[in-house]
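With one protein chain held back, the other chains of the complex are shown just where they sit.
For chain A:
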């Protein structure tokens, strides 16, 4: 049997009698995974996150972490958990270093560790500056550093890349993957961006309107989505569209330079491209259009 680090068994939560925020959500987060928790805004992601961290008390005993019920382990369980819930909780009047020092004190971690995590999130140079002078990305990185300070076994991150520029997103993604690979940290990360999840997660759970719609590995997710839709940018698109229609009935002209069509899967792309070029097409770009995206949208829109 697989070793699950977090399990919820039919997690329910409601603020009032009439309004169920979570309904029958059963999550299984395997040890060593990067688990992407996906859903649109208001789906219940943050509520789930808050329940998992005990910030809001559970109404039934449905959550177990490290194989034991959560509520029996509060707050010692956080010795092994690093978390970042919603907007980064930082003390803006303190320097980055002192923010970390505060957490270090609370957790009885030697101060030497502070420099390590600062290095890790690339904030060493800005450690002495006050957090209120930080950019959004720096704040987010500092908050992650605070979550990493105790070398946790499990990281709970709520929208860690929210509001970051592409560079920042990439940095954080790299950092998380590195942590997972090198230290074996299990990471539970929530996001409303499918593309984000797809790029780094090993497992995915999709939630919408309080219900879990899908849970499985990223490969299983890939299969669900079926064919691979691509977009071509070519010179004289109209001409090529007609030509392609013969073998690819899904081909569709988008505008004067772009065509979309569906292939069997990603593996078919190199062969397809080679063919096209040998036929003399001036190909500028081939871009995978996410089939997942559309599938995701329909999933999310289910009642």
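Going forward, a residue touches a chain if its C-beta (ideal position, glycine included) is under 8 Å from a C-beta of that chain, and two chains touch if they have at least 3 such contacts; residues count from 1.
One rule holds in what follows: contacts and distances are computed from a predicted model.
Asker: Refer to UniProt and select, among "NADH-quinone oxidoreductase subunit N", "Redoxin domain-containing protein", "LacI family transcriptional regulator" or "Branched-chain amino acid ABC transporter permease", the name of the complex member that is left out.
Answerer: "Redoxin domain-containing protein"
Asker: Quick one: say which of A:77, A:136, A:177 or A:273 touches the chain that got left out.
Answerer: Residue touching the absent chain, from the options given: A:77.
Asker: Just to verify: which one of A:11, A:90 or A:300 makes contact with the chain not shown?
Answerer: Checking the options A:11, A:90 or A:300, the one contacting the hidden chain is A:90.
Asker: Using the document's contact rule, name the residues of chain A that touch the chain not shown here.
Answerer: 53-57, 75-79, 81, 83, 85-94, 98, 101-103, 105-108, 146
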